[in-house]
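Moving on to subunit A:
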Amino acid sequence: MITTFTSSEVTTIALAVSFLLCAFLGSGKFRLGQIIRYYALQSLFLAGLLVSMAAYGDEHLYLSALGVIIFKVILIPAIISTSAKRSSASGRLTSFVRPAPSYFVSGITLLLAVLAGMSIAPALEETDLILTVTAFAAMFLGGAMMAVRRDLYSQIIGFFTLENGIAILAAATLGAIPLLAEVGIFFTITIGALLMSVLSRRLKELYAVEDTGELRELVD
Partner candidate 1 sequence: MSLTTLAIALVISVVGTFAAGLVALWPDPRAHRASNIILAVSAAFGAVVGIYVATGSNVSLIVPEALYPVAADGSAHAWPMFYGMVFGLDRFSAIFFSILSVVTVLVAVYAIPYLEHYAASYNVRSVNALTALFIFGMQGVLLSTNIFGFMTFWEIISIASFFLVLADGTEASRKAGFLYLIITHIGAGAIMSGLFLLSGGALLSDFSVIALVTPELPEVTFSIALGLLLFGFGSKAGLVPFHVWLPEAHPQAPTHVSALMSGVMLKIAVYGFLRVLLFMLPGVPMWFVLTIVVLGVISAIVGVLYAVLERDIKRLLAYSSIENLGLIFTMIGVGLLAGQEGSVDLTQAALYAALFLAASHAIFKTGLFLSSGVIIAAVHSRRLEAMGGLAQRMPMFSVAVCVLALSAAAMPPFAPFMAEWTFLQAVVGALTEATPMLKVALVVILAAVGFVAGLALFAMVKMFAIAFLAKPRTDEAAAAVEPKPGFLIPIVVLAFISLILGLFSPLVLNKIGAVDLAPADLGTQVISTGGGGLAPLSLFLVIAGISLALFLLRRLLSDVKFERSYQTWDCGQPTTPRMEYTATAFSAPIRFFFRFFLRAQKVVTATPLTPNNPWVASRTMSLLVSQVWYDRLYAPIGSGVTRLAGLVGRLQNGSIQFYISLILLALLVTLIVAL
Partner candidate 2 sequence: MTLIRLLNLLFFGPKVTAPQKNFTEVKDVDFEAVGQDVKSVIQKLYGGRSLRIRAVDAGSSNAEEIELTALNNAYYDIDRFGLSFVASPRHADILFVTGPVTRNLERALRTTYEAAPQPCLVVAIGDGACTGGIWKDSYAVVGPVEAVIPVHVRIPGDPPSPTAILRGVLHALQSART
């Protein structure tokens, strides 16, 4: 039942796979700089994906791709890395699982996400199916990263990967979100990044700890 793919579909699939690859690789890295770079790369692939979808879809996607590049590739990594540097964070990330098994965890989450994606939309035709699957995969990978990692910064990056997944899902299912909404989302993400970094710096100053594990004692 191999159906012939048109050239644009091939590029979309390729970009989606590489997007997933960056997310997958990023989930295993334990240095702050690396995971920020993988996140930027991932957002870049996201922008490419949007551009390829714009070919046969809506023209607005070009603008949203541009927005992705400006905000997600340049602005947010800059914010996070400057705040990390200013609060002289150790940059060494801590996690519940050691690096090797974290890949294993990400692999399983990927598998589950694909399973979920498949069961959700068997009726869609190929490209949409792949896009929804990648969206779910990205969401679950981001979630897994947040669940597994102990330190704050990787939680932020996991959260943003999750957000990327949602962006893809929105683009795949809705075609194009109205521009105003798109801009709104970007601003919220940046503010989110700002807030989270301020929070991490504050926590570092108050409790001299980056590990969310110790936060358990903050009862009332």
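Behind the choice of candidates: all candidates are chains of the complex that A comes from, given by their letters.
The rule we apply is simple: a residue touches a chain if its C-beta (ideal position, glycine included) is under 8 Å from a C-beta of that chain, and two chains touch if they have at least 3 such contacts; residues count from 1.
Worth saying up front: this structure is predicted, and the values here are computed from it rather than measured.
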Report summary line: Touching subunit A here (same complex, options 1 or 2) is candidate 1
Query raised in the report: What does subunit A use to touch candidate 1 in their complex?
Result: 96, 109, 112, 115-116, 119-120, 136, 139-140, 143-144, 146-150, 155, 212-213, 215-219
